[in-house]
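All protein chains but one are shown in place.
So, chain A:
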Amino acid sequence: MINLDDTDRALLRALAQDSTQSTGALGRRLGLSQPATWRRLKRLREEGAIARTRLDLDLPALGFGVTVFLGISLAAKGRVSLADFERAVSAIPEVQTVQHVLGLYDYRLRVVARDLSDFERVLRRRIMTLPGVGAVDANVLLSEERLPGPL
């Protein structure tokens, strides 16, 4: 586990807002010298505090008017290979996220589509034909906000 002080937390908060900020700009914001900021960023990256960079895109402007979350239960547990299902579902380009979960469903998918009829096509041709797929529950995303979390 990585130990963070208040300055590290402030740096992570700033990068979670905008990861394109220069080391100099971040340092000025937090009252740190550029080398000190650079050393801290290097440690945070090396120790894995930052998983990746996410692009925040206006999906409707790019032609993706619909985002749907699917809860999928596998039909015959024990007889389907989880690895086969995971490989097949991950290969679908419209599927943005696949999470293995425990509870009412086995997998949770985030799917983008141009519109509802495009979503129906993805659902029928790509999702319902996956190996081992059982019950599918769909919820259309209306709004989404990400919060800074306990930093």
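By our rule, a contact is a pair of C-beta atoms (placed from the backbone, for glycine too) under 8 Å apart; a residue touches a chain by one contact, two chains touch by 3 or more; residues count from 1.
What we mean here is this: contacts and distances are computed from a predicted model.
Visitor: Can you pick, from "NADH-quinone oxidoreductase subunit K", "Guanylate kinase-like domain-containing protein", "ABC transporter ATP-binding protein" or "AsnC family transcriptional regulator", the UniProt protein name of the chain not displayed?
Guide: The chain we cannot see is, by its UniProt record, "AsnC family transcriptional regulator".
Visitor: For the full complex, which residue in A:A10, A:L32 or A:V95 touches the chain that was left out?
Guide: A:V95
Visitor: Over the whole complex, note the residues of chain A touching the chain we left out.
Guide: Listed in rising order, the touching residues are 1-2, 4, 12, 15-20, 47-59, 61-64, 69, 71, 86, 89-90, 93-105, 107-108, 112, 137-147, 149-151.
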